[in-house]
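Every protein chain but one is kept in place in this view of the complex.
And now, chain A:
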């Protein structure tokens, strides 16, 4: 009945996209749970197409310079920084 591929390979692939390492036990456990959960989510297919009213809108302010955090405050939770910048691992 279900056509979602909620196997271990899918879990590994999605985990890679989401940048979350998983160990093998976790992969198996999630694959099992995802099968149940996605089976349940499939009932959403019965929902008809419904027009959405655009009632909510973003509230914008003028793009003007204003007070903000100091550089020091902005860096205060970084484990590592250099010359006023965040310092992270190598990109490649």
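Basically, a contact is a pair of C-beta atoms (placed from the backbone, for glycine too) under 8 Å apart; a residue touches a chain by one contact, two chains touch by 3 or more; residues count from 1.
Basically, contacts and distances are computed from a predicted model.
Trainee: Pick from "succinate dehydrogenase", "ATP-binding cassette domain-containing protein", "FAD-dependent pyridine nucleotide-disulphide oxidoreductase" or "Glutamyl-tRNA(Gln) amidotransferase subunit A" the UniProt protein name of the chain that isn't shown here.
Mentor: Listed in its UniProt record, the absent chain's protein name reads "Glutamyl-tRNA(Gln) amidotransferase subunit A".
Trainee: At which residues does chain A meet the chain that is not included here?
Mentor: Against the left-out chain, chain A lists 4, 10-11, 14-23, 26, 30, 33-34, 36-38, 40-41, 43-53, 56, 58-61, 69, 73-74, 76-80, 86-92.
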